[in-house]
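Removed from the display is one protein chain of the complex; every other protein chain stays in position.
Coming up: chain A.
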Amino acid sequence: MVIARNNVRILGHGRQSVVFAHGYGCDQEVWQLLTPAFLADYRVVLFDHVGSGGSDLSAYNPERYSSLHAYAEDVLDVCEASCGDAPIFIGHSVGAIIGALAAARQPGYFARLVMLTPSPCYLNDGDYPGGFSRQDIEDLLGLLDRNRLSWARLMAETIMGNPDRPDLAEDLAERFCRTDPVVARQFARVTFLSDHRAVLPAVSTETLVLQCAHDAIAPDAVGAYVQAHLPRGHLVRLKASGHCPHLSAPLETAAAIRSWLADNHFSRARA
């Protein structure tokens, strides 16, 4: 049921499970440039949050998903249904925060946490430089709203593949970044208006925070904040810029994650 609900896919040949959680605005397809680096040594578990990708839309109800906690519960369901013991969790953007909530809910469950460009709170708050004003977020919600019909069409249309990559024509089906427009609107509110700074100290798992240059959504100060408030947080600054290093710089990102996972010296509490 969970497998269908969250469109869970399992790839790879290793024994150690790695769960990948996408963020706002896309689905598990965002990971396709990153996961090849993990297939040989890990058991890669991909899934879609309810309302995105190929997940079961009928499982979405606005009341339940009015908070990230529901998404965190789903993550634990997905892991229980598909991972062995002590999975590694990799989350992008709000997916990372969902992972933190899941880790706090079940301490000791995840072997490691990797947060790609996380932000626990997007709104500026006193000294805390979230990066956005309330008006900015309202503008964003309006912008997403104005664009939702074309994204909905994206879901229905068959895209004839990328003419520059005919070899991808089969693999790259017409489906990526699918989000139901109604869900997209609410998920945006939940993501960009919630404040989960308080969960960070409760995440006892060893956690890697990956920070990009010129990230307008999760700026450097936020990455530093996240690492500083995690009991066992480690910060690595990538050379890649923007908010989606797994798409724009998959090789650098994969290398950074893999080398951190291979490094077993976690005796110090902080990097």
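Criterion: contacts are C-beta pairs under 8 Å (C-beta built on N, C-alpha and C of every residue); 3 or more make two chains touch, one makes a residue touch a chain; residues count from 1.
By definition in this document, contacts and distances are computed from a predicted model.
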{"item": "Absent chain [UniProt protein name; select from \"Penicillin-binding protein 2\", \"histidine kinase\", \"Rod shape-determining protein MreD\" or \"ABC transporter permease\"]", "value": "\"histidine kinase\""}
{"item": "Contacting the left-out chain in the complete assembly, out of A:Ala81, A:Ala111, A:Cys177 or A:Ala224", "value": "A:Cys177"}
{"item": "Of A:Leu11, A:Ala111 or A:Leu140, the one touching the omitted chain in the full complex", "value": "A:Leu140"}
{"item": "Touching residues on chain A - with respect to the absent chain", "value": "23-26, 29-30, 32-33, 93, 131-133, 136-137, 139-140, 142-144, 146-147, 150-151, 154, 159, 162-165, 172, 176-177, 192, 214-217, 241-244, 247-248"}
